[in-house]
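Excluded from the complex is one protein chain; the other protein chains are retained at their positions.
Letters A and B mark the chains as written, and numbering starts fresh at 1 in each.
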Amino acid sequence: MVGTLRRILALIRKEFASIFKDPRSRLVLVGPPLIQFFIFGYAATFDVKNVRYAVLDEDRSSESRALLARLQGSENFELVQTLSSDRDIDTVVNLQRARLVVHIGPDFSRALHNGIPTTIQVILDGRNSNVALIALGYLGNIVEQFNRDLAARGQTGGGILLEERAWYNANLQSRWFIVSGLGGVISMVIVMIVTGLSIAREREFGTFDQLLVAPFRPGEILIGKSVPGMLFGLLDALLFSVGAVLWFEVPFRGTLTALILSLTCFIITIVGVGLLVSSLSMTMQQALLGSFVFMMPAIILSGFTTPIENMPQWLQIGTHINPVRYIIRALREIFLEGAGVPMVWPQLWPLLLMACVTLPAAAWMFRHRSQ
Amino acid sequence: MGLGTAEDTATEGAPVLVVQHLSKSFVTKKGAPALLALDDVSLAAHRGRVTGLVGADGAGKTTLIRTAAGLLAPTGGTVTVLGLDTFRDAIEIQRQVGYMPQKFGLYQDLSVAENMTLYAELQGVPMAQRPERFQKLLRMTDLTAFTRRRAGALSGGMKQKLGLACALIKSPRMLLLDEPTVGVDPVSRRELWKIVYELVEKEGIGVLLSTAYLDEAERCHHVVLLHDGKKLDEGPPRKFKDQIRGRVALVTPPAQIKPRQIQNRLAGRKGIVDATIRSGRVRVVMAQEGVQSLARAMPDAWQPTIQEAAPQFEDAFMALIPHREGHFQIASRSTAGPGADQDEVVVRTRDLQKWFGDFEAVKHLSFEVRRGEIFGLLGPNGAGKSTTFRMLCGLLSASGGEIQVAGHDLRRAGARARARLGYMAQQFSLYGQLSVAENLTFYGRAYGLANSRLQERLAWADAEFDLARWRNTPAGQLPGGYKQRLAMAAALLHEPDIIFLDEPTSGVDPLARREFWLRINGFAEQGVTVVVTTHFMEESEYCDRMLIMSQGASLAMGTPAEIRELARTPERPDPTIEDAFVALALGEVAPRGRATDAGKAGPP
Partner (left out) sequence: MSRAALFFMRMRGFLRKEMLQIYRDPSSIALAIILPMVLLFIFGYGVSLDAEDVPLAVVLDDPGPEARDLSSRFDLSIYFHTHYATSITEAEAWLTRRQVEGIVHVPEGFAADLLNGREARVQVIINGVDANRARLIQGYSHGILQKWIEARQARGEPALRPPVTVAQRVWFNESSVSRNFLVPGLITLIMTLTGTLLTALVVAREWERGTMEAILVTPLRRVDLLLGKVLPYYVLGMMGMVLSVVIGIFLFGVPFRGSIGALFILSSLFMLASLGFGLLISAVIRVQFVAAQISIVAGYLPALFLSGLLFDLDSTPRFIQIVSYVLPAKYFVTISHTLFMTGNVWPLLLPNALALAFMAALFIGLAYRKITKRLDG
């Protein structure tokens, strides 16, 4: 028992030393996570801002100007051009100078005065359909507000108000959605690289044979190899969680216990996957590409950027074997919905189940894949 | 040396390469002093002659050849090839020289013919000339039957010949060969030299080659001896040998004494430059003439026969090379009695087999190793010795047969069984980023050493292997010889009963190799069992018994004397192990004492 502990400790100490002393590993540990944190934090957003638009106002009345002034006043929109004829619409949209054109017909104000419902035309550039739909939503809200103000001034009667409320994320900031899951994704990248490279590095430099010949049991190697990756992963995940709250101002509504427990479960699973990839590869190169091949679909199909619910049914079922899916869901529940341990538990046991498969498989591979 | 010495070719051709005051330094790290790889070296190579660059690792051989090929720009001095400056006219030179780098420069995924076609096109060999040229080169290199095989699937010797064929594709006027024979079996080495001589004699081209094999130096017309970037001496091999005439002795041990004991006794003594075991005798190079004075260095009871011997290039090399500090200092000399006569079998294999897919890498091997024995697994690269070795250590599973090491099958035995053995992997597997002390501490702890016991053993390693001053140096930055020492120290830290050494001397210069074997001798004397693989045939002299392998099968097994005996013929009264190997490999003599015969051939 004492011997086991001593050997594991020796291995852990050595792992840390070789991670810190290998410039290549250091590069991998520091550069990409930081870059990812900021790229994801800033660039990975579905919030639509600064929508460039052009205006074709054929009415030129105080009413049309009042409506357009609301558009101009919104921070979501940015006026780029005022058109004089509907022939210009084509050019402006085709060349992507404006993503939408608001076209107010010549009898807009007359209709309003006479109490006749009227229509304004909006032409949207559908090349990015998501932006188009969301911009349309913004515009709808502005027009609705305009209508309500008209009603308040008694110019028209009532109407139907669609009263909207969004739970957990009242202002509908997609940054919350992305950044809350960030700790999980980035810690996965780090864990995959640390553990993924650990055995492959030893294979490449020939030291792995030395380990296998030494009196280590496979379980001891497994623990010794897992611990550094787990510590790094957990540390980074917590660090990025703090960064999410302090830097990107994402709320933290759940419990710290739930956060740490979820991250630990997730990282154990990923350590298993990383070690499996590593023990399958003969070189660091292969381990890196292998990790890449695992991580790419795992992230894309996790609901991190786009919802799982939008996928076809067969693929949705398939995502149940994707560990990232669970941590993303758990993190969002913790950050935004205020979940505690009981609430996230349904996300945790599948993770632990996966760890029970990947870790022993990796331990078996240590010995059985050596040439 | 079957091909005779060529040094008497007196006619000196026009110089094809002139190196004048060449210096080359590399900046390794910012701030660190530049590494001076070549320091004011001048030499010339001539048409129709073989010029050899000889030296230990890090002597600057590769740097010089690369500079001549226009791959490196000189820091100082000039290099002129065929009258052209390598710095300014690199392309023009590259049209006229053939170059074979250390790794042969072959595309592994391309077949033999495709590799040759590639170089023919790059060198602009006209279509019309190709069939004839290819045929000639293929015939010369014996590759005609393999034109469609992928280069990656060729044996080491064939790769090297293909590399040579590619370098010769456009009848170059000069040939640059960088360590062409490293890791190649003796048969292939001899064939390569035959080809080189043909080229020199028939086509009159100039050859510059580097080698770490000192016996090859004797085959050159002109030898340039490099050491640490400086030229120590140059001249025909005979000149080198003449310098030490009268200083070389052969000591024949009496029956009850092993040559190893005599060597251990003599090595490192004042006045003795070198002591090695050759064909069952100890070859000694002395600092001064007077070989009979050697008798005084040995106990009277031994009464060895001492006779003067004709010097070889290797003897001269050892005499010329400045010896390092701390060289040949063995702290633990024969404390326990010689252990080899204990009869306990420590390693036993029976009918051992290994298949990789449908390739049989090891064919029915059976042998036994006794306690305190040094047992060698010999053979060229790809003979299956590493595979056998890895099965012994439990790193690979056997496809058939049985293995027992200290009573266990290591593949299945628990961690405890492994605690009693030491293992030194090929290429001295160390954690390159960790310091010497960290490496040793890790392996110590891995084998359960702790606290004062660990400190004690670390101190032992520092003293025994002279590692103290490198303690905090990252292992990856150690000089080759010290890497080997560290690897050995790590393998021996926990005082194992059996040590497995995989190619412990490859890539290590002749000095470090000698030192290594002296240490191994010391441990064997203490009763440690040693299983070692090597592709250096002459090193097998240090083994008590050996198994010679080729293509997965056993060619012969026995003591060095028994193996040499196989190749004895009237024309060759005093054969070396290498001669025996060549004879066995070519089928000139029948295999004998084969391991397949259940390893009954023990020591006499």
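By our rule, a residue touches a chain if its C-beta (ideal position, glycine included) is under 8 Å from a C-beta of that chain, and two chains touch if they have at least 3 such contacts.
All figures in this text were calculated on a predicted structure; none of them were measured in a lab.
**Q** So one chain is hidden, and I want to know which residue out of B:99, B:134 or B:213 touches that hidden chain in the complete assembly.
**A** Once the missing chain is taken into account, the touching residue is B:99.
**Q** Out of A:12, A:79, A:231 or A:289, which is the one that touches the chain we can't see?
**A** Of all options in A:12, A:79, A:231 or A:289, contact with the hidden chain holds for A:289.
**Q** Tell me where the left-out chain touches chain B, residue by residue.
**A** Residues in contact with the chain left out: 26, 66, 69-73, 90-91, 94-95, 97, 99-110, 114, 117-124, 126, 150, 163, 166, 176.
**Q** Just the residue numbers, please: which parts of chain A touch the chain that's not shown?
**A** 24, 27-28, 31-32, 35-36, 39-40, 42-52, 67, 91, 93-96, 99, 111-112, 115, 117-134, 136-137, 139-140, 143-144, 146-148, 150-151, 155-170, 172-177, 284-285, 288-289, 292-293, 296-297, 300-301, 305-307, 309-312, 315, 332, 336-337
Just so it is clear, only the chains that are shown with their structure count from here on.
**Q** Which bits of chain B are touching chain A when the two form their complex?
**A** Of all residues in chain B, those touching chain A are 390, 393-397, 410, 414-416, 418-419, 421, 423, 425-427, 429-434, 438, 441-443, 445-448, 450, 474, 490, 500.
**Q** Tell me, which parts of chain A touch chain B in their complex?
**A** Residue positions touching the partner: 3, 6-7, 9-11, 13-14, 17-18, 21-22, 205-207, 209-217, 220, 368, 370-371.
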